[in-house]
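This structure is in structure tokens; I'll ask about it shortly.
Note that this complex is displayed minus one protein chain, with the remaining chains in position.
For chain A:
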Amino acid sequence: MAVMITEAPAPAGRPVRDRHHRGVSRWVVLALVTVGALVMLVPFAFMLLNAFKSPGDYSSGGPLSWPTEFYTKGLRTYWTEVNFPLKLWNSTLIAGSVAVLGVAVSLLNAYALGIGRVRGRLWIVGLFLLANMLPQEALIYPLYYVAKEIGLYNTQLSVIIIFTVIQSAFGTYLLASVMGTFPRSLLEAAALDGAGKWTVLWRVVFPNLRPTLAVLLIFFFIWTWNEFLIPLVMLIDNQTQTIPVALASLQGDRLMDAPTTNAGSLISLVPAILFFLIFQRTLARGITAGAEK
């Protein structure tokens, strides 16, 4: 996470005197925070240590022993038994579609609310914000029932539609407030040039909001990727399940001895950690951009 930390230049003439250079206290603080950070990482260390350990090794040496061999059969068992590539594809398809569609719906909604300033927009934005906070249990049974009735049950499409709406409720709220501060002069200039609303949206508003939309796209992707309850209810077989649902539904299964549990968890974490590494700069920028608003 690269974040610029701007230090104010010390004003001339004032002695640079500070509290932390005086003693060892800053080292104590550093040591304490480092210990805290290491404690945060301990579960990952446990997982790595046991993901490549053979069951025999595990039962004789326990969870803390160093593996005597680099054992990958647990990993391979999990990979083939759950058909991990298919789960990866399902998760990617669902999260990717939701990210793109969710941003598109948010953009259209927010254009009407933030720039069009339609009547009652504050109430509408408030409604979207509240909708984003609703517990999914309050929606799940009717959604499950209707999905069964119309043949969308156990399809990725059902989950894509539901999360497009849930995520865009948040996106609408965020983008409407961002668009509320959009420079009116740009819009008026475009209107003077004879541009219609559709043209203004795609030629003026969209290019200016691209950084915010990128952050939103990544958020929607990661949030949808990590979702659990609705995929758990809607996706019931091996062909449609996502990575978290596949791992959770094997919990307690005979197949899942300790090394396989750890190996399965490990490969289920890898995509999430990869997104984090790839997108961290965009996200750090996005968080600060949001805070500066």
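Odds and ends about this structure:
Here is the rule we use: contacts are C-beta pairs under 8 Å (C-beta built on N, C-alpha and C of every residue); 3 or more make two chains touch, one makes a residue touch a chain; residues count from 1.
The rule is simple: contacts and distances are computed from a predicted model.
Name of the non-displayed chain as stated in its UniProt record, restricted to "Aspartate carbamoyltransferase", "ATP-binding cassette domain-containing protein", "Sugar ABC transporter permease" or "L-lactate dehydrogenase complex protein LldE": "Sugar ABC transporter permease". Taking the complete complex into account, A:A258 is the one of A:L86, A:V100, A:A214 or A:A258 that touches the chain left out. Although one chain is not displayed, its contacts with chain A can still be listed: residues 1-8, 11, 14, 18-21, 26, 29-30, 33-34, 36-38, 40-41, 43-44, 46-47, 50, 62-64, 105-106, 108-109, 111-113, 115-119, 124, 128-131, 133-143, 145-146, 161-162, 164-166, 168-169, 172, 178, 183, 186, 189-195, 197, 201, 203-204, 207-209, 211-212, 222, 225-226, 228-229, 232-233, 243-245, 247-248, 251, 258, 261-262, 265, 268-269, 272-273, 275-276, 280, 284, 287-292.
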